[in-house]
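Everything on this sheet refers to the single structure shown next.
What you see is the complex with one protein chain gone and the rest in place.
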Amino acid sequence: MDDKASGPVLCFGEVLLRLAVPVGGRLANVSNLAGHVGGSEANVGAVLAQLGHEVDMITALPTSGMGDLCEGELRRTGIRTGNVLRADGRVGLYFHEPTPGPGRIIYDREHSVFAENADQFEWSALASTARWFHVSGINLALGGKPAEATLAAAEAMLAAGVPISFDVNHRTSLWEGRSAEEADRVKTLVGMATLLFASPQDISRVLGKNFADDRRAATEAAFATFERLETIASTRRSNDGDGQRLSARVDQRSSSHETEPARLGQAIDRIGSGDAFAGAVIDGLLRKLAPEECAKQGLAAAVMKHAIAGDRWIGTRAELQEFDPFDAGDVRR
Amino acid sequence: MDDKASGPVLCFGEVLLRLAVPVGGRLANVSNLAGHVGGSEANVGAVLAQLGHEVDMITALPTSGMGDLCEGELRRTGIRTGNVLRADGRVGLYFHEPTPGPGRIIYDREHSVFAENADQFEWSALASTARWFHVSGINLALGGKPAEATLAAAEAMLAAGVPISFDVNHRTSLWEGRSAEEADRVKTLVGMATLLFASPQDISRVLGKNFADDRRAATEAAFATFERLETIASTRRSNDGDGQRLSARVDQRSSSHETEPARLGQAIDRIGSGDAFAGAVIDGLLRKLAPEECAKQGLAAAVMKHAIAGDRWIGTRAELQEFDPFDAGDVRR
Amino acid sequence: MDDKASGPVLCFGEVLLRLAVPVGGRLANVSNLAGHVGGSEANVGAVLAQLGHEVDMITALPTSGMGDLCEGELRRTGIRTGNVLRADGRVGLYFHEPTPGPGRIIYDREHSVFAENADQFEWSALASTARWFHVSGINLALGGKPAEATLAAAEAMLAAGVPISFDVNHRTSLWEGRSAEEADRVKTLVGMATLLFASPQDISRVLGKNFADDRRAATEAAFATFERLETIASTRRSNDGDGQRLSARVDQRSSSHETEPARLGQAIDRIGSGDAFAGAVIDGLLRKLAPEECAKQGLAAAVMKHAIAGDRWIGTRAELQEFDPFDAGDVRR
Amino acid sequence: MDDKASGPVLCFGEVLLRLAVPVGGRLANVSNLAGHVGGSEANVGAVLAQLGHEVDMITALPTSGMGDLCEGELRRTGIRTGNVLRADGRVGLYFHEPTPGPGRIIYDREHSVFAENADQFEWSALASTARWFHVSGINLALGGKPAEATLAAAEAMLAAGVPISFDVNHRTSLWEGRSAEEADRVKTLVGMATLLFASPQDISRVLGKNFADDRRAATEAAFATFERLETIASTRRSNDGDGQRLSARVDQRSSSHETEPARLGQAIDRIGSGDAFAGAVIDGLLRKLAPEECAKQGLAAAVMKHAIAGDRWIGTRAELQEFDPFDAGDVRR
Amino acid sequence: MDDKASGPVLCFGEVLLRLAVPVGGRLANVSNLAGHVGGSEANVGAVLAQLGHEVDMITALPTSGMGDLCEGELRRTGIRTGNVLRADGRVGLYFHEPTPGPGRIIYDREHSVFAENADQFEWSALASTARWFHVSGINLALGGKPAEATLAAAEAMLAAGVPISFDVNHRTSLWEGRSAEEADRVKTLVGMATLLFASPQDISRVLGKNFADDRRAATEAAFATFERLETIASTRRSNDGDGQRLSARVDQRSSSHETEPARLGQAIDRIGSGDAFAGAVIDGLLRKLAPEECAKQGLAAAVMKHAIAGDRWIGTRAELQEFDPFDAGDVRR
Partner (left out) sequence: MDDKASGPVLCFGEVLLRLAVPVGGRLANVSNLAGHVGGSEANVGAVLAQLGHEVDMITALPTSGMGDLCEGELRRTGIRTGNVLRADGRVGLYFHEPTPGPGRIIYDREHSVFAENADQFEWSALASTARWFHVSGINLALGGKPAEATLAAAEAMLAAGVPISFDVNHRTSLWEGRSAEEADRVKTLVGMATLLFASPQDISRVLGKNFADDRRAATEAAFATFERLETIASTRRSNDGDGQRLSARVDQRSSSHETEPARLGQAIDRIGSGDAFAGAVIDGLLRKLAPEECAKQGLAAAVMKHAIAGDRWIGTRAELQEFDPFDAGDVRR
């Protein structure tokens, strides 16, 4: 499916600043917040850049020092920022409270410079040199310019023959109050994608039919509906009484592969683990790995991410290949 | 049992400053100590104030900045401090070493301004407007003025028809060297209480009879002995090889309700979890909840507290009601 | 001028969360931000509450944990929060970069829950029990509901005979793009105030005449124009080559008092020093101190504030009275 | 075997500075590193000194502040430093990344002042007053002067009748590229030791025969080969799906004792746990404890160490004796 | 005066734990306290031990981890702790607020294990091997056992021919409420000392005559009154409008030497600077330096201390000799 062997992977989406309450604290008594640069598409791009791919981030950031912070962090992970738009405005924020329970996110991302400038990109020019295009459903949930620009971008990519990966990334709080037309855009985009990241619940929402937890029925229905779709990938989080476990699955039209569930142990930060999975799966497809290898590599990246604070997987290809999510092992020295 | 629908809940006890060694450290090599304001009765008061009750703290604090720190923290959680006595002296301290093992507390609370001024309160005036009175056995273990004042206070409350909740809160190190007369005060106070927080071991000590782990036998014996007693509440910590679990129980004369044990996962700070339980149970009784609802709400508060650093539960009624101690769930966003 | 000897001082304005880059850092490379609750009127209220006055904050805060943080901090300093409105929305933020140079503030306060709900207060009811009303020009610079509500509030106060203090608090970046009508509201409010905090530059802007640095000419012109005005107070920051100095001045119709300039030494945090000054001057007037005493006490609070991190002066009346801004002294032990 | 009842325990080896990435961080994005003084033999010495033994560290440290740091930390734990050599040069470093997985160590210890000065000690003089000599295989893995000096030291100890304990402490990365002659030194040293710390894998390497996990076969073969050997001690780390467990074993010629596996719970820092075990076992032998007591005490020290950040066990004899690795218990207060 | 060329310098006094509010904070809003081990005599001992002298600390510490912390820190600086008494009880504390102004200390040192066990030392045995004895007036200000033991110790030293240095170290808050007899002990001890650390104000208090700032008149009167006295040393802090300066002075019977005042620049922590001065002067006398060299070296140590956080000077003899308090210089690399 990937006919171009060169050119950048384009990631289009909002870059957010996470402000995180330390473990044990609550927003109500916080005195220090850790800052982490994130955003789903940027997190995927960071995995790909660290694995050696050329990655271009398409986003808008403020002209202020907040924009410098975000752009510098993109560059640090190896993402190219030559197409980042800088404009007056605010950066999208989210506050993260780790406890009690699994944690809580409070978004403060409205009126961001991205939301107000997402229509400023020249998609046909960008598409002309691109190797791959990645986007998530968060853009659609934001409505307005981000949603419209995402559809325009995808059309330009299709026109230029650039494969599209789409991560549904459903966020309930962002979709509240959106219209049916807005929700339909998700289906439109699934129809344009070659690679889809979606759970059975996501597919159920898109197709308007409840597949409950029958993962193969869901993916088969999706393949039947969307002809461009070649691969559907997802993770599954389970809790068997002795702690959290994570498994990964990659479905293609004629095959499906699911890993064993790996124990997550003491998860330090689960935010961005889905993006780490997505990045590693895309890397696998770009490198023509077999689907079971993609699932395995995706699981490794996602499990590793749980041990890394911040929104992004940090590592090298050698570390990703060495890491065995099923073996606790001993200190390497 | 609660005929007054308004007026403050009075909490009487010492406010302490915890100085906590960071995780992984020991007192022997510490270079920074985290300060947390606590004290059993203040912790109970903080739960009630955050849940919307009017709460008055009756305590004594130094005139120094140490007193400002403690009084400010009481106010922050919504507790009223108009009846706090400020006098020259020292604040009671305790040092907390989290590891190895379950942790260790070193008290440095003798000669505190509370111990030396606990006899300075006008209990009949305070009782005249109060809705509820809460106190713990720590006051009795301190002996001297705190113990005597606690009995005087309880008598004034009985005279004014104010219901009393009493948390036995046995602390072995504080009771060392106390006389039999001093120990008898616990029994006296149990006899004055409407609501008792006590484990079977506590009841065994009070009644001089060993109930081992037979919780219903213990509570029935207590109900038989103490006629004012309407409710006995307690938690039970167990360890089944796969980590700590906590269950909650509420006994009344004609019923008893015990929750399933909930997994505690990675407990960040267990100090104050009994106080969180007590506060949530008192709230339930003040709101005329059924005893099983009180147990369930108490368990939720106690489990939540394990994930919060510091002596106090921090949250809102909405969070308390949403929190399901039996479901790890996913990040809410 | 203050005929009421009791009742709360009302402070009306936005409560902001400052997110501060540590000393030596820049936004572009920050990984941790210190959170400080502030806002000009809340800072003034905090001084007054700590000095023993009854203070009511009139503001709107989010229903989220961010609102809990801000409301808790108000209570910690002794401010009453019974009239704080909680509603869905965001809290106003500002980012502070301490260096290089004197520091830089990046506002991210648009669309805040205060800006969108400032019209929700019942001013005549609030005025009926108030002793004093304090507000700053920032409300006017925000335009829309905050500006309109400020005028409505001031009118209700005048009608109820409540004295008004007004701190012009000019912020260039907030006034950018405002209309002439909006700017005229400053003049309107000066005309309603008994006590004005304003520099000669502020008065020049209001009267449309340049008084340069002639402080007495400016205040005399202001007294001539605004008949309700009884007192004008201000500080002056100078830099004589050997570090910053601060002096304080209080003008009344028939007198003017200016302190010597005090050395600021190593200023840790100058934000909020004007509010500390204002709070201490209002306290002086409420206590019928002579104007030179008001100036002296205001200077002491402002100089003390430079040594305290965060937006608010923290102290007691005893400390304020002991503090001599002209004597470095030795450690008190 | 220990005929001398007094005189110092000599520990010979390199003192290293660990620079540790905080939990959740990676070297690639670290901004702060925690410094911990360590080194296998110094860690063993620290246990013995804290348990009341006279301990002399034989090492070389830089004349710089780095040397002051290391020497001060040795003294803090009670180790005598009168025989520490100070010379120009660098201290050996290692960087520790705690995650993902079980962690990773990057050594930066070449060309250290120890490696270049390990031949500067007068072993016969030191042996003349010594009670015991402890050393690890790391010295041998360093090759050159440390390896040669270790053999010279051991010979001097044998000549003076000082018992030798030897911890094989195999570090794969340090042995890379060493010659067969260098590897043979391990066998030579095992032949000089009274007490050996070695896993079946270690014994397999030394004897050139694979004992797999048959611990008794391995120790019997070692006893058969090395006539001076009286005791072989080791720990075993297992992972039964519900978290890590650790057991301890002490073999003598006619007996072998192995503890149950104890759960490690949330391990904060496992580095140095083998040294804590070794120190506690040596203490047991010096005090003529039965082998099963040595195993039990060694396990307690090793489990406690997992909860302590830094390379060294920190505690007192009372704490070591109280600690029950099989009981999670409750906060002691 | 120092006939013994060997044997330990004995320092007798309380070891305290400082709990320090961070710069910019106030006790009222502190959440973290830095711990620093101190105590005037221990600070002097730390200077001497780091400069190579044998130093024995005579004090009492708790058996708890707090005692381990203090004893470990003494050892870290090279002080011997073989004569430290460990007993049940509490360690003396003091809280330090750095700002506003020059800072404020709140003592919480009553009922300490030192205050209750200061009479437990065998002074004639200790005196028999000592080279020097150092003590401060704080012991006398504590009254009771510390004061009585100090006099008993000094008498034993005189009997054994051990020279005594005495630092008056007047602390107003500690002397409040002491009787005239208690105050007279200061004079008694001055009469037993060979070396006195005292300002003109101290001498005025002792002799009951006001020398104001006439330093030579004060020292001449002291020499005239106290026949054992050979040397009087002191520092003087001045503030000439451009920041703090410090000068040092050493008076002997026939000479007096005073350095120029050195600029203190940005003083990080002035606590313990007097002790650093005292330690360096004692070192000079032990090494038979000329008085002007003693003054110069004492000034260097005191100025260096202002740049070091915590109660103790940290350095080496080489650093002390290289340091020029009158030259800001450039980074040494």
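Brief remarks on what is shown
The letters A, B, C, D and E name the chains in turn, as written, and every chain counts its residues from 1.
Simple rule for what comes next: a residue touches a chain if its C-beta (ideal position, glycine included) is under 8 Å from a C-beta of that chain, and two chains touch if they have at least 3 such contacts.
Quick caveat, the model's predicted, so the values are computed rather than measured.
Put simply, the hidden chain is in touch with A, C, D, E once you look at the whole complex. Only one of D:68, D:269 or D:283 touches the chain withheld from this view, namely D:68. Residues of subunit C that touch the chain left out of view are 23-26, 28-29, 94, 99-105, 107, 171-173, 237, 239, 241-244, 266, 270-271. Those residues of subunit E that touch the chain absent from the view are 76, 242-243, 263, 265-266, 268-269, 303-310, 314-315, 323, 328-333. Against the chain not displayed here, subunit A makes contact via residues 68, 72-73, 75-78, 316.
Rule of thumb we're sticking to: only the chains that are shown with their structure count from here on.
Common neighbours of subunit D and subunit E under the contact definition above: B.
Ranking all chains by how far their C-alpha centres lie from the centre of subunit E, first place goes to A. The greatest centre-to-centre gap from subunit D, using C-alpha centroids, is found for C.
Counting the residue numbers used at the interface between subunit A and subunit B, under half appear in both copies, so the two copies meet with largely different residues. With each centre defined as the average position of its C-alpha atoms, the distance from subunit A to subunit D rounds to 45 Å. Among all residues of subunit B, those that touch two or more other chains are 26, 28-29, 68, 72, 76, 104, 242, 266.
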